[in-house]
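Here it is, the structure in full.
With one protein chain removed, the remaining protein chains of the complex are shown where they sit.
Each chain gets a letter, A, B, C and D, in the order it is written, and its residues are counted from 1.
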Amino acid sequence: MTAASDVGFHAQRQARWHYGEVAFWLMVLACGFLFPTRYLIMTDILRLALFTMSLDLILGYAGIVSLGHAAFFGVGAYAAGLLALHGIINEPVLALIVAGLAAMVLGFATSFLVIRGVDLTRLMVTLGIALLLEALAERFSNITGGTDGLQGIEMQPIFGEIPFDMFGKAGFFYSLAVLFVLFLFARRVVHSPFGLSLRAIKNNPLRAAAIGIPVNRRLIAIYTLAAFYAGIAGALFTQTTAIASLDVFAFERSADLMLVLVIGGTGYLYGGLIGAVVFRMLQELFSTITPQYWQFWIGLVLVVIVLVGRQRLHRWVLYVPNLIIRQVAGRKAVVAVPESDA
Amino acid sequence: EDTVKVGLILPMTGGQASTGKQIENAIKLYMQQKGDTVAGKKIEIILKDDAAIPDKTKTAAQELIVNDKVNFIAGFGVTPAALAAAPLATQAKIPEVVMAAGTSIITERSPYIVRTSFTLAQSSTIIGDWAVKNGIKKVATLTSDYAPGNDALNFFKQNFTAGGGEVVEEVKTPLQNPDFAPFLQRMKDAKPDAIFVFVPAGQGGNFMKQYAERGLDKAGIKVIGPGDVTDDDLLNNMGDAVLGTVTAHLYSAAHPSQMNKDFVAAYKKAFGNRPGFMAVSGYDGIHLIYEALKKTNGDTNGDKLIEAMKGQKWESPRGPISIDPETRDIVQNIYIRKVEKVDGELYNVEFATFEAVKDLGKTKK
Amino acid sequence: MTAILTNLFDGVAYGMLLFVLACGLAVTLGLMNFVNLAHGAFAMAGGYVCMVLVNRMGWPFFAALPLAFVSSAAIGIALERTLYRHLYTRSHLDQVLFTIGLTFMSVAAVDYIQGSSRVFINLPAALQGQFDVFGVGIGRYRLMIIVICGLLTIGLQMVLAKTRFGSRLRAAVDDPRAASGLGINVPQVFAFTFAFGCGLAGLGGALSAEILGLDPYFPLKFMIYFLIVVTVGGSSSITGPFLASLLLGIGDVAGKYYVPKMGPFVIYTMMIVILIWRPNGLFGRTAAR
Amino acid sequence: MTIALETQNLEKTFGGLRVTRDLSLKIEQGARHALIGPNGAGKTTVINQLTGVLKPNSGRILLEGQDITDLPVHKRVLRGLSRTFQINQLYPDLTPLETIGLAVSERLGHGGDWWRRMGTRGDVNGEIAELLTRFHLLDVMNEETVTLPYGKQRLLEIAVAIAAKPRVLLLDEPAAGVPESERHDILAVVGALPRDVTVLLIEHDMDLVFSFADRISVLVSGALLTEGPPEQVARDPQVKAVYLGEEAVNV
């Protein structure tokens, strides 16, 4: 039946790779070779992008707002730090996964608290959990090192082969690889029926349940997955900086995360990546110009972004690339930024 | 290469911003006074904000070393920040001049670390000794629950109880603590001779205000502690309740030397307020960098610079100080001061001096 | 016994302080459904205005308090007319982004103008110290806070429950288009409410300076507390946040007094437990908005 | 005849208000059953209890003989109980294709599938296509639901309910907001369902009710007033007094 194949074609529309996406990733990879002196900040951006992607999974797709995502980041960070510090798992990739799983367990356990309630409640419950964890980490300073953080973490080479270097080259490519793999996985998930059902729940939980979607179970699943991602981001943080200190749990980290995601746009996975680049670059730019008052300018940019409207900004930003691609490939608008905010 | 670059990493934003500002100001002042060339080299300061978050410190330090090719890294508002940069100093073989952070272990983390600030052990042990000798038998302690607070508490207790004093109540307050009322009430109920207090810079004002509000001063309960609680930066704003507070510290804006008078006057003129102990640490920090360069004759080899710094001795606004050649930590006088009114303003007036105090945290180990 | 009473008094005073700081937010967030995270910035503005008037220009404290209200309200209305009003219909995330931006700007601006050191407001002697009632220490300043907050709560509750203004406001929030088509001057109602919320924040900032201290990071440091009060209280009335503040204040003070080790855990744990028990807050209205 | 859906002594109160009073309804399999009654009689509330959106205070609900009183909403759907809402409940940001695709996937048990992409299952695609065609939604299948005209949204609302292949379908004022000329189309679609599908209809448009239903229950203040075939209900003086009014109804 032609209608059926038509339906199949259109149903897969969003799941297909666009040229723009391929170009995007090639560009990211190219950065690794173009700016060999900036590995650190680029690694920082990648970590932040991964972390933001985790928030996007719950906020952009399932509509769960969180101001305490740093909880999972922190657990991942400390888990990776402790594993390395005590030599429990020396191989970074394995340690990364274990740290992610640790965060995932916490995610699963706390998901039951989070799925109830309205947005504001969720914000505050998640925030409360992160703050409690921070307080706990401070209290159990014999394990966590208290305010001094974990001291003396030394990372072993990746796969026993590639050592972390001072310039952060290995760290960058390692982070990029992790980000890309997890991105592929997330991309697959969000385009599955499961991913679509999350969007349905975000749009209208009442109707979602009325077509047979087990709403709570889906929310728990995605929240747990997001916790895993955040844990991995945290573990990457520790592995690439050899630092784990209390501020991994800090409110500011969760709040920045929210800003990054909102700047980049929610619900299409690239928001985190774009937001991370924009946010960090702005921070870097302003704090170089004025180390004391850079917050003012960041604030101004945020205000302007909102007043001008993110959609319009995206359109402006994408105008040139689209124009070029259209000229070259003769296709219609290629890169588009869907907006779907909670 | 005729410039020497100093990467200055300070908390310029966030809760520790006033530390960063004081140090930056002091450095500016020093360079105005002494010129920006030394041993034929021009000194260039590159300031980075780390908001007292260690991973930012580390990234900033790494960028400074790798991209800006700095010859010194300096600043560091809090201990974790100083520690985060330590391995980089070792790897890059450049001096790390710590101008604020006060935990003992810091200088042990890298052979390239020198400190011009203080350690908490220095003033806490001294005030402990002083207290027992001056008729204070029962003390209640109120310290912020984080590493420096615990350091202060432990060093104080060690000397105080060794001298025969008794700690009757011990309260640790959360780091972010808006209201001291319940803790102070506990202090009051314990009826000690004095309260030993350590709270992070900035919260001293809150503490003293509420101390007075609750009438602990009238109940005859004194405040003693390391000087953070009566930091010159805020002291004048705290009201008369602080009068009589006795603290042990490295610096008072009322230190009666000519050099200090000039320093305070110049600082006030340039920035409109009094310098605190953070300012003087910064001032001495940059001085140390200048002196080291003088001694190496402009050679920027890290090992040579560190060698040159070891054993340096000079007169600072706070009094005579030196760098311990073994530990690279600061050796300085610790003064016992009492808050008094001088010309209508509140000052920590020094009345006893413990000379050339080393970091007791290390020497005892 | 006196210890319990003293703690109760301190707890009530602390709770009232939280309330006076947060009730402006309860108005903008709870009633207008606008996520104004810059609330603390308005509080800070009020605090600094009061500080400058009292410390630098020698105004009496009680004369400066109303001015703290007025100046924050004036800043509020200026921003509302120029910026905020474009954002009522935008998503909450946009509102968060915008108001965080404003907060950052205010922090840096105040740091630039006033420096980053903490400041306090000089109090008249009449407000300093404690007096004794049957052995219970009553702080004068805290007592004043309790009185002011009590009056404020009663006044607010009257306005919102007993006058038409309250229902017109909620109507305008529920459905601005229909409200305007049915004769409610929506922009005016919003502007007035917003300015009032900001004024309350300013007053709160001025009152809290004595206990919390004022520095440029005030808006960020205490943002969490404002939000806790409003969420726990439930965002559809003034009584909710009021009782939540009391509960949290008393709980916090008692927790810190009796089990100081648990200090930081008390308030967060209370919040989580309450929100799990009643996801819409203690006095939230049934269905989700 | 077997009973498809049954309530036993159902009770529901809001605060002090009894909205459902000791309600025992039996709906036979394959019936075209209408539930009518004055505004606020509690019809929507009954539907909400049947589907699990609201929990009854007491009483039982049986679906094809099995007790479903305590089942969550989605499980009832999977057992074959599906509904439409009085006010459209759709996904504003999703397209009709996605909306229906999701409903079909869930029913076929692929809803939790997180690896295989949408649109790669032939059986699902076929069914989506069939439904889109039947409800005249094929031409707008890629447009976001918010942008659709109301009539199309209403059709989508019903299509989603039917995508669940219900054995019992509950329709809450399906014709609300639909113009005169299209009302009968909607019921025609419903009427074309297989005979063994049971339909319970709530509607205030009496023309529609009487042309569709073969049995009518009248609910007043939460309790059953009367029940019977259309002609009998239409003549009932009590029903006229509380609900129908004086205007004659053509049966």
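The definition used in the following text is that a residue touches a chain if its C-beta (ideal position, glycine included) is under 8 Å from a C-beta of that chain, and two chains touch if they have at least 3 such contacts.
Everything below uses one rule, namely that contacts and distances are computed from a predicted model.
Engineer: Considering the UniProt annotation of the chain absent from this complex, which name among "Monosaccharide-transporting ATPase", "Amino acid/amide ABC transporter ATP-binding protein 2 (HAAT family)", "Phosphate transport system permease protein" or "Fe-S cluster assembly scaffold protein NifU" applies?
Structural biologist: Of the names offered in "Monosaccharide-transporting ATPase", "Amino acid/amide ABC transporter ATP-binding protein 2 (HAAT family)", "Phosphate transport system permease protein" or "Fe-S cluster assembly scaffold protein NifU", the absent chain's UniProt record gives "Amino acid/amide ABC transporter ATP-binding protein 2 (HAAT family)".
Engineer: Which chains here touch the chain that is missing from view?
Structural biologist: Result for the missing chain's touching partners among shown chains: C, D.
Engineer: One chain is left out of this view; which of C:L87, C:V186, C:L203 or C:I272 touches it in the full complex?
Structural biologist: C:V186
Engineer: With respect to the chain omitted from the figure, which of D:L108, D:A176 or D:L193 is a touching residue?
Structural biologist: D:A176
Engineer: Looking at D:T7, D:T20, D:T44 or D:T69, which makes contact with the chain not pictured?
Structural biologist: For the chain that is not drawn, the touching residue is D:T44.
Engineer: Considering the entire assembly, which residues of subunit D contact the chain that has been omitted?
Structural biologist: Residues 14, 37-45, 86-87, 149-151, 173, 176-182, 204-207, 211, 242-247, 250 of subunit D touch the chain absent from view.
Engineer: Which residues does subunit C use to touch the chain missing from this display?
Structural biologist: Answer for subunit C: residues 164, 167-168, 170-171, 173-175, 177-186, 236, 285-287, 289 touch the chain left out.
By definition in this document, only the chains that are shown with their structure count from here on.
Engineer: Counting C-beta pairs in contact, which comes out ahead: B-C or A-B?
Structural biologist: B-C is joined by more C-beta pairs in contact.
Engineer: Report the chain whose mean Cα position is at the greatest distance from that of subunit D.
Structural biologist: Most remote chain from subunit D, centroid-wise, comes out as B.
Engineer: Could you list which residues of subunit B touch at least two other chains?
Structural biologist: In subunit B, the residues touching two or more other chains are 13, 17, 21, 145, 174.
Engineer: Among line, ring, star, complete and other, which best matches the way these chains touch?
Structural biologist: Its topology fits none of the listed shapes; call it other.
Engineer: What is the complete set of touching chain pairs?
Structural biologist: A-B, A-C, A-D, B-C
Engineer: Subunit A touches which residues of subunit B in the complex?
Structural biologist: By the definition above, subunit B touches subunit A via 10, 12-13, 17, 20-21, 47-49, 53-55, 58-59, 62-63, 66-67, 79-80, 83-84, 87-88, 91-92, 103, 109, 145-148, 150, 174-175.
Engineer: Spell out the residues on subunit B that touch subunit C in their complex, using ranges where they run on.
Structural biologist: Counting only subunit B, the residues touching subunit C are 13-15, 17-18, 21, 145, 171-174, 176-179, 181-183, 185-186, 189, 202-203, 205-206, 209-210, 212-215, 218, 233-234, 237-239, 272-273.
Engineer: Subunit C touches which residues of subunit A in the complex?
Structural biologist: Interface residues on subunit A, with respect to subunit C: 65, 113, 116-121, 123-125, 127-129, 131-132, 135, 138, 251-252, 255, 258-259, 262-263, 266, 292-296, 298-303, 305-307, 310, 341-342.
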